[in-house]
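One protein chain omitted, others in place.
On to subunit A.
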């Protein structure tokens, strides 16, 4: 049996600002270009690292097709100027893809099979819609009742969770409002400055009067999702989207988004070789399955599993990045596991900050590590529920 022979450290963690989809600031920005940008950025931050020494690039993507298809990790690393000797792999575990990529990278290092891996994730929900460009269901799903839930939309599963865990509309809206308020405050106080690498959007438009091409170049450095103007009254007016008499609205669900993130992982020897210091250490990661119709409660299974695995106690966690797929499932997880509301998403969550599916994991690793360090905290967790009924949770230690 192969055992861990060394630790995996994170030496750089960056992300793009997150744009709204499908009509936000990155609507015309390709997801592979966003990935190129964050790959270049981590390489620049790790000055002196020999690009040829990178053992692998692993990128998460939840709908890996079209603009983010044909193994987007390999395409992006080549376009980022890494030598063609560096391999690349795209992984898909839906909303946990960007965390899964970090976990795979860490495990390869911990086993001693690699020393330097860039993990990340990218997603353009503007360009590749939820469920992909061509939706095609297997008829077998409908042959047996127990499989029908595979076909449930995510919103429908949130309704089921809200019903089963008795999370009412008011609690969901209040949770959503808090997310916006925290995110807004975090932006204003510059909490995201360390993790965000500004993205310059270059676009070309026709000027029909002069028949010239007009080039527009805008640098974006701030998340687009948070709303300063929302309130409980505004949220209460929204109609349920997924069930006629439901409680899940566009206001208390995560936003559709575009964005990318990248994390540089290294062994101790590699850090020493290139004279780099760590942001933190990878502690452990778990995934678990739950019934597809209540996919939102995945973290209820995944979190205890990773705590047991790593020996970290729940109380030791100073900061929890719980992906807010829906307020309903977030509250179900928080209540069921007795999590401290103040420690969960102190800078706001996906309801305000957005959720570019396969990129979210990497993006929130960056948020967590920089946040833990800024606030002189030690242990933190990134966790999320996953479509079709799973949960993932990863623990990190700030150094």
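Note that a residue touches a chain if its C-beta (ideal position, glycine included) is under 8 Å from a C-beta of that chain, and two chains touch if they have at least 3 such contacts; residues count from 1.
In this text, contacts and distances are computed from a predicted model.
In the listed set "Cytochrome c oxidase subunit 1", "Cell polarity determinant GTPase MglA", "Putative spermidine/putrescine transport system ATP-binding protein" or "3-hydroxyacyl-CoA dehydrogenase", the entry agreeing with the UniProt name of the missing subunit chain is "3-hydroxyacyl-CoA dehydrogenase". Note that of A:144, A:245, A:313 or A:376, the residue touching the chain absent from this view is A:245. Shown as candidates are A:136, A:217 or A:277; the residue that touches the absent chain is A:136.
By the touch criterion stated above, the residues of subunit A touching the omitted chain are 134-139, 141-142, 148, 151-153, 156, 159, 242-246.
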